[in-house]
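Certain chains of the assembly are absent from this excerpt, and the rest are unmoved.
The letters A, B and C name the chains in turn, as written, and every chain counts its residues from 1.
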Amino acid sequence: MFAVEVRDHVMIAHSLPSPVFGPAQGMHGATFVVDAAFFTADIDAHGLVVDIGLATEALTAALAPLRYRNLDEVPEFAGKFTTTEFLCRFVFDALAAAARGGGLGDGGRLRRIRIMLHESHVARAWYEADL
Amino acid sequence: MFAVEVRDHVMIAHSLPSPVFGPAQGMHGATFVVDAAFFTADIDAHGLVVDIGLATEALTAALAPLRYRNLDEVPEFAGKFTTTEFLCRFVFDALAAAARGGGLGDGGRLRRIRIMLHESHVARAWYEADL
Amino acid sequence: MFAVEVRDHVMIAHSLPSPVFGPAQGMHGATFVVDAAFFTADIDAHGLVVDIGLATEALTAALAPLRYRNLDEVPEFAGKFTTTEFLCRFVFDALAAAARGGGLGDGGRLRRIRIMLHESHVARAWYEADL
């Protein structure tokens, strides 16, 4: 299996309103450094998994709804706990939709995507699944 | 598959008494920066793979037998080569036991654990297995 | 000149209400990975710049007013833009006060402190000054 991974980041605010989250219940925030990995069984005639320019643009587009936002005010997230894990899945779904819509220019070769959010130097989460 | 990974470190001394280890046969030591990754098929009602506080505490507890120790004097390791790989498995076993004992509070959702020990900027090892 | 540097982190929310800040005017947030460096002209009889345990505790204490907070609601910051640079100085002042109060146990040997806040993989700020 081949993979290409690109990196971007977002800075968000949110609250996690349940006693489960202890000191993180109130309004706070995070920088998420985001790695998006794209997997294919083989490389194409140009030696590529995916066009890295398209991959980077697709990641930027997937992160746009989060960038400099208070996630508590994003209608799509109403009633959800916007944990790091949850957001991994959110970004995955956006990139999977982009892939299915042809936005990654791969002609159906993409097999799997992994989205990793680094929330600090000591914690990170990821979601990985086949397309 | 979802995952959450937390980081801690230990500083240990040990010897690796076999010619196989060349210059590392005698008493020397290492800082191991340790990443523990926990995998689940899905996130729970709070959007979590695992409570990150519990995961961090469980990792700290798993590393306690190693912290600031001379591993040559740890009875549990007698007759063993305490290589980086061996210690990955040792930490894995401790966290797997914690998971089975309910110490990670996951109600049986955890599917897999991966333990990675970074021994320098140019070498690391890991052990990954299903629970 | 000798130095010892320790690392911790905080996750905060804030807004930066001026057109100067463009997309960062509204409520968003950040993870700040914080490095605190302590400088002395020489090491003491135990070979130390500063007790690393005390340094780490002092940094944790200095960061407590920020941890998991919405900085817009912190009275001390009313009317201030809580930029990364501003927060570097805030943490510096707290550690300088700790040093002057004996909380770093150095008996007056500390000459300088540098506080660096990493806000992402592509941006960071610091403040460094003599005590």
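The working rule: a contact is a pair of C-beta atoms (placed from the backbone, for glycine too) under 8 Å apart; a residue touches a chain by one contact, two chains touch by 3 or more.
Not measured: the values here are computed from a predicted model.
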- Of how many identical copies is the complete assembly built, when 3 are given in place? 6
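The working rule: only the chains that are shown with their structure count from here on.
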- Message: Quick check: how many Å separate the C-alpha centres of subunit A and subunit B?
- Response: 27
- Message: I'd like to verify one number: the distance from the centre of subunit B to the centre of subunit C, where each centre is the average of its C-alpha atoms, in whole angstrom.
- Response: 31
- Task: For subunit B, write out the residues touching at least two other chains, lowest number first.
- Result: none
- Task: Under the touch definition given earlier, write down the residues of subunit B that touch subunit A in their complex.
- Result: 1-8, 43, 46-49, 51-53
- Note on the structure: Contacts from subunit A onto subunit B in the complex sit at residues 18, 20-22, 80-86, 88-89, 121-129
- In the complex, the residues of subunit C that touch subunit A are 7, 9, 11-14, 23-24, 26-33, 67-70, 73, 119-122
